[in-house]
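Here's the structure, in structure tokens; my notes come after.
Each chain you see keeps its place in the complex, though not every chain is here.
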Amino acid sequence: MTPTLSYQACIDACNACATACNTCLAGCLREEDMQMMARCIALDIDCAAICQLTASAMARNSEMARHLARVCGEVCLACANECVQHHHDHCQRCADACRQCAAACEAVNR
Amino acid sequence: MTPTLSYQACIDACNACATACNTCLAGCLREEDMQMMARCIALDIDCAAICQLTASAMARNSEMARHLARVCGEVCLACANECVQHHHDHCQRCADACRQCAAACEAVNR
Amino acid sequence: MTPTLSYQACIDACNACATACNTCLAGCLREEDMQMMARCIALDIDCAAICQLTASAMARNSEMARHLARVCGEVCLACANECVQHHHDHCQRCADACRQCAAACEAVNR
């Protein structure tokens, strides 16, 4: 049993998003304007955590997977909306990864 | 900054529920009727994971905490409804912990 | 099957430490000297994560539990040593929780 095709795409998007969030988080902690990045850091942590949990649930074909993907998509959008406001490269890349993951989570629920 | 009072009660309930789910999971893996416990094991894994994530989000006073608590409560109820059908002690205790955690998650959202 | 007595004390210490780390993290993100708190934030994240993973492994009576507890104790000590240098209440409380968790992890391995 391998995860279904649509799940596999979403698992990949979740893993990519978790990595982007964690990378962004570490980048924010080194910025000179770190004070401005507090909400970005907080959302990066939330988003990385729910992305990893959702990826795991989908890989297990959990009956809760779609449900978790819905929340995951919402956290991704919140994180994307914060990240996109900052000019740092890691923030822009994180915003992209979050938007792609949100789209993948939505696709799983269609 | 300490977690707000209502959060603290829910954090405790989440931690207790995660421990009960993990204990139940390990118990199921030793039962002679393990074959009957497959759904219980699967839901124990989901429930322990979302309980730990929600506890963390509340301890961080995350803006996503209430949102995550809502899903957490739903997974807890699903897990409780499965566990309560099995006579094993660890299943009955897990069902109790899940119901208490679901109630705490609901209280946070009122 | 309930977690063995020595595990239960360590599970409680891990959960308390994860909450203290997450609370400290959120506190650091609100401090005026947030720039000074970057390493504290980074270690809080590491420590909360390994504490939750170790608590879960012990509740499952995992054959890896002692092994994970050893690493957990080391991360706790690193986090305690950073936190204790900052005068914020959440840092001092986190340092205490980290030291207690490190001791509980060591006790499990004796």
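As written, the chain order gives the labels A, B and C, with residue 1 at the start of each chain.
The working rule: a contact is a pair of C-beta atoms (placed from the backbone, for glycine too) under 8 Å apart; a residue touches a chain by one contact, two chains touch by 3 or more.
Bear in mind that the values here come from a model prediction, so they are computed numbers and not experimental data.
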With 3 copies placed, total copies in this complex: 4
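In this text, only the chains that are shown with their structure count from here on.
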Rounded Å distance, chain A centre to chain C centre (Cα mean): 25
Between chain B and chain C, centroid-to-centroid distance (C-alpha), Å: 21
Per-residue overlap in chain A, given as positions that touch at least 2 other chains: 42, 45
Residue ranges of chain B in contact with chain A within the complex: 42-43, 45-46, 49-50, 53, 56-57, 60, 62-64, 67-68, 71, 74-75, 78
Contact set on chain A toward chain C in their complex: 25-26, 29-30, 34-35, 38, 41-42, 45
Chain C-facing residues of chain B, complex: 1-3, 11, 15, 18-19, 22-23, 25-27, 30, 48, 52, 55-56, 59-62, 90
